[in-house]
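Everything below concerns the one structure shown next.
With one protein chain held back, the other chains of the complex are shown just where they sit.
For clarity, chains are labelled A, B, C and D in written order, and residue numbers in each chain start from 1.
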Amino acid sequence: MSVARRSMARSIAAHAVLITYTLIALFPVFVIVINSLKSRRAIFADPLAWPTPETFDPVGYQTVLRQGDFLLYFQNSMIVTVASLFFVLLFGAMAAFALSEYRFRGNSLMGLYLALGIMIPIRLGTVVILQMMVAGGLVNTLTALVLVYTAQGLPLAVFILSEFMRGVSDDLKNAGRIDGLSEYAIFFRLVLPLVRPAMATVAVFTMIPIWNDLWFPLILAPSEATKTITLGSQVFIGQFVTNWNAVLAALSLAILPVLVMYLIFSRQLIRGITAGAVK
Amino acid sequence: MDDALTLTQVTKRFGRTQVIDGIDLNVAPGELCVFVGPSGCGKSTLLRMIAGLEDVTAGQIAIGGRRVNELPPAQREIAMVFQSYALYPHLSVRDNMGLALRQASTPKAEVLTATDRAADMLSLTALLDRRPADLSGGQRQRVAIGRAIVRRPKLFLFDEPLSNLDAALRVATRIEIARLHRDLGATMIYVTHDQVEAMTLAHKIVVLRAGRVEQVGRPMDLYNDPDNRFVAGFIGSPAMNFLDAGALGLRSATLGVRPEHLAISADGGTVAGRVSHLERLGGETLSYVQTEVHGLLTVRQFGEHDHPVDGPVWVTPDLARAFHFDAEGRRLRT
Amino acid sequence: MDDALTLTQVTKRFGRTQVIDGIDLNVAPGELCVFVGPSGCGKSTLLRMIAGLEDVTAGQIAIGGRRVNELPPAQREIAMVFQSYALYPHLSVRDNMGLALRQASTPKAEVLTATDRAADMLSLTALLDRRPADLSGGQRQRVAIGRAIVRRPKLFLFDEPLSNLDAALRVATRIEIARLHRDLGATMIYVTHDQVEAMTLAHKIVVLRAGRVEQVGRPMDLYNDPDNRFVAGFIGSPAMNFLDAGALGLRSATLGVRPEHLAISADGGTVAGRVSHLERLGGETLSYVQTEVHGLLTVRQFGEHDHPVDGPVWVTPDLARAFHFDAEGRRLRT
Amino acid sequence: MAGRRAVRWHIGVFLAPAVLVYTVIMIVPLLGTLNLSLFARGEEGREFVGLANFATLFGDPRWSGAFWNALGNNAWFFLIHMLVQNPVGVALAALLSSPRLRMAAFYRTAIFIPTILSFVIVGFVWKLILSPIWGIAPGMLDGIGLRSLFAPWLGREEYALTTLALISVWQFVGIPMMLIYAALLSIPDEVIEAAEIDGITGWSQFWKIKLPLILPAIGIISILTFVGNFNAFDLIYVSQGALAGPDFATDILGTFLYRTFFGFQLQLGDPHMGATIATAMFAIILGGVCLYLFGIQRRLRRYQF
Partner (left out) sequence: QDVTLTIESWRNDDLQIWQDTIIPAFEAANPGISVVFSPTAPAEYNAILNSKLDAGSAGDLITCRPFDASLELFNGDKLADLTDLAAMANFSDVAKSAWQTDDGAATFCVPLASVIHGFMYNRSAFEELGLEPPATIDEFYAVLDAIKEDGTYIPMAMGSADQWEAATMGYQNIGPTFWKGEEGRGALIAGEQSLTDEAWVEPFRQLARWRDYLGEGFQAQTYPDSQNLFTLGRAAIYPAGSWEIGVFTPQIDGAFEMGAFPPPVMAEGDTCYISDHTDIALGLNAASPNADAARTFLEWVGSAEFATLYANALPGFFSLNSSPVEMEDPLAQEFVSWRESCEPTIRSTYQILSRGTPNLENETWNASANVLAGTETPEDAAARLQEGLASWYAPQQ
């Protein structure tokens, strides 16, 4: 598409709106970041001030790095998040393909069944889940978390992906069938690459609650060796006093990996992925 | 030996729209069968039913003597060129063409040879690494053809495969398809709007109209011996002229005369009219003559000719080569 | 009066691929200009640049004397038929055609009249409430045409608008477009692969090759007076035969003879060969003659003729109507 | 696709892993829990009481009062999301998807960052910003001469819920934005080009061309918003506590459920009443989802590109 299509006024207006909203979105984040670099006194004395030499105080970060093995926590979070994401995307896309591509008896019931999971908070099943994990000897392993997060992420993934997969041209899939591709090959080689934007979206949606979850790490894997970063940051939230310097520092640090993952996934948001397929 | 393709009372409805209406057809092995018919008459639908991409509402489709109604497309051993191309947008031209072979675990080298051959034949070699989105319309169409022919299956289904190609390429590709057909001994079903393609490629032309078969036959048989006015008018380009036979003092209702069988002269003849428009195509000249009784008549002359536009002329049909039709459009054979 | 369209050194690169290479062109108001050229030569790209859908890498485009390089498509007062149709999938045929008018707040009744007229002309009336997904290829193409013509803008851009239509419809639509053109006095740019369309519709044909203009001229001028071997071979179907002039004892490098200017005879003539293949098209017959020196020659005869395939024949060029080219393919005018 | 085929094993293969993991890890535990709603703590352990718990929930004015209050608040919470979050998300996506917009990736990321933040941070920073004591919001309003408009929003019954809903909107607007953005990307360029040529640009292009083509995605975000809001919990919990003050003005079903199920402070967890509430919530959500799946989604036309 062409430059000529962008009229000047329109594009200025678009930028104005976007910048305004970006400010709204980032202002609180800015407040967090500047305050994570200040002493507690300075935070509350003037929360909006930049850290000055007097008020600059990396005590939060120092506390964080001193307390516990934050690198290990990071690693645990990464492992859990990436593994869960992988299974959610794979299994979710497969199920979504079955639901969107084939007409079979019970299709919509199956769709509804797989969507039930987004309607009740999985926390309610905690006791039974924990009992299963105890029985399976999975307590204090990352596997337990991966299993739970996979199950937790599937409904949303199926829900979103099946909608997007309905938009993939039938002619294209049919061309594949005529080319002798098995249904599996059609799924993996034709459909999956074409719903990349949707996969990226689902990946991001799935990743965030996993990364930020506190509950299941606390219950299923609270041991030092399996702590996740979010759980690790909770140490600073006390009964009567919260070490906000440390919490802000820990959670600001904890954003970075998700942000990186987000950036990676959002590169899959590509325009015109199906361009040129059919006329 | 069984027929390569047998359609028995094949019918298709989309909701309440009847699109294919009880079609019977046999295609012998190795035959090249061309479907022609007006836009929307059901050619693509029929092709898609043969491929297994559309349910058959009623009737039976057999390929090589075996009923395939329930068989998925992958097991029908067919290749197809879609009217809409249906290229894999995320794959390069090479992969688009090679996917089927690689899927069948053909050795890499063989896949490469096959795709390179096809690319060569379709002048796609320079584009092998592009994706469909970066191709021109005609290039896309060629990729679609290439994808079908690298596979060399028993039955080819072509849906207007050359519509976006230029004349030279079209002739070349047509000849390649004919050669492929000869070499492989494959059966082909070919949909086209192009008279020349239909006439030159086909062993058998099936003329469809609103989901029904109007006539099946060899090209020259349809041309020289059409069963009815529709076929007579549809086969041959420019289309046949239909004159009011009564006004000419004949017994039939309509007289069909091909443009080349109308003589035109400034001096005198059977039907008087005036030249309304002249088309010079280089090798031939088409004169459109407006007449009072018979409407607009097309006269085709070889070479370059000139008739003053709006000038009065006389047109004379070659009655020996004319066709007679009754009021219902049925051919009157005498 | 300003030209309706002026291209000055228009250039387009996709990445490093040079697709359009410094094109200069003037189209007078009311003119119908046809772009022809081999598949992939840049016709669609040029059209899209005129429409404002592609950036101009270099050069200038002016519509009605006004530079439009920076103007968005909506302000260029154009209508376009896309090679890939680009119909609105969510709108019915009627709404597809009427949307632009309704957008311009045309009164409802007027929109209705305009769409009904277009539908009528394109035989779409029965399909007005369908959506594109439920249409055949040809029907979609007609909707795309309908969408362009209801708008009656100053400049029409047609990209192979008739490629998926059957012969009858094609002729009818072609005539309608010609009439529309006359009635509106609009300027039209028309891309086609069809020789007949190009020859009959065009005031001016632009022959493109690999992003460059090879020749611009009136149809019969290009046919009778091509500048070079490429144009000579491209205009006219079947294509011109190129004979080795040296072997015939002539001074030029290549002798171009149209198929209709080759005489064929079993008894004797200039060049000896054997009939390799015969195409009977009804009104004419094409004989492909394999010769030792000049390769495969096409001979076109009016009417039905028969030459025994593989039989020896003699071919004689009509030297008076032949063209001479030098080794670089330039026309030698004498 | 032709039907009536031999057994199509692949359907099973495609569904099996998801169904298996999901059923074992999610459905079985949840059913086990919802099942508790039919029991109550008796003399010796658990005893079956049928629907008595539901009778309590809806019959006992204390329970039903709390339930309806939470439901009403939840409805308002949802309404704000539908009226603010989704339109804003769609609008942002529409802007971001305009072709060749410079810095689009930056905007997209920036607007998405709040969604990445954990609730703890979000709760903290908004409380800090809106706090009447530390002066960010009052100071900023002062700066534009509107100090008088300031109120301790989070502490006032009439504003607290709306304020929290707007914070939640701020946090989650990235979700509809991203989903709609992905949907917009799938619209073929040529359709948009055709619209440009037809003179359909800007807003009307969005309304007339893009919106109809992404309706299914809009449907999805609506239903996800519905489900998400009626399950919401964390934001209120971290910023207003489990008692969802002031005076339960921000109590929504999620906090009500949490308080009841897991207990809070001296209030012991009551899995039976908790499960009862959960079942009631589940019924409400399921009703909404079914309405969508069978009433709306079926009618949405989808277009293949």
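As a convention for this text, a contact is a pair of C-beta atoms (placed from the backbone, for glycine too) under 8 Å apart; a residue touches a chain by one contact, two chains touch by 3 or more.
Given the structure is predicted, the values throughout are model-derived calculations rather than measurements.
Visitor: Which one, D:Ala52, D:Leu166 or D:Leu243, makes contact with the chain that was left out?
Guide: D:Leu243
Visitor: Specify the residue from the set A:Thr22, A:Thr126, A:Gln152 or A:Thr228 that touches the hidden chain.
Guide: A:Thr126
Visitor: Touching the hidden chain in the complete assembly: which of A:Leu23, A:Val82 or A:Val134 does that?
Guide: That would be A:Val134, which touches the missing chain.
Visitor: Tell me which stretches of chain D touch the chain missing from the display.
Guide: Given the touch definition above, chain D has residues 62-63, 127, 130-134, 138, 150-157, 237, 240-243, 245-248, 258, 262-270, 273 touching the missing chain.
Visitor: Residue by residue, what part of chain A touches the chain that was omitted?
Guide: Missing-chain contacts on chain A: residues 40-41, 44-45, 126-127, 130-131, 133-134, 139, 214-215, 218-219, 222, 234-242, 244.
Here, only the chains that are shown with their structure count from here on.
Visitor: Nearest whole angstrom, what separates the Cα centre of chain C from the Cα centre of chain D?
Guide: 57
Visitor: What whole-Å value do you get for the distance between chain A and chain D if each is reduced to the mean of its CA atoms?
Guide: 16
Visitor: If you average the CA atoms of chain B and of chain C, how far apart do the two points sit, in angstrom?
Guide: Measuring from centre to centre gives 20 Å for this pair.
Visitor: Note the residues in chain B that touch 2 or more other chains, in rising order.
Guide: 52-53, 72, 84, 134-135, 137 - these are the residues of chain B that touch more than one other chain.
Visitor: Counting only residues that touch at least 2 other chains, which ones in chain A make the list?
Guide: Only 1, 3, 5-6, 169, 171, 182, 272-275, 277-279 qualify.
Visitor: Mind pulling up the chain A residues that touch chain B in the complex?
Guide: Result: residues 169, 171-172, 174-182, 185, 189-190, 193-194, 272-279 of chain A touch chain B.
Visitor: Considering only the defined contacts, which chain A positions touch chain D in the complex?
Guide: 1, 3, 5-6, 10-11, 14-15, 17-19, 21-22, 24-29, 31-32, 35, 44, 46-48, 87, 90-92, 94-95, 97-99, 102-104, 108, 110-122, 124-129, 132, 147-148, 150-152, 154-156, 158-160, 163-164, 166-171, 182-184, 187, 197-198, 200-201, 204-205, 208, 211-212, 230, 233, 237, 244, 247-248, 251-252, 254-255, 258-259, 262-263, 266, 269-275, 277-278
Visitor: Spell out the part of chain C that touches chain D in their complex, as residue ranges.
Guide: Touch list, chain C to chain D: 48, 51-53, 72-74, 78-80, 82, 84, 86-91, 99-100, 103-104, 133, 147, 151.
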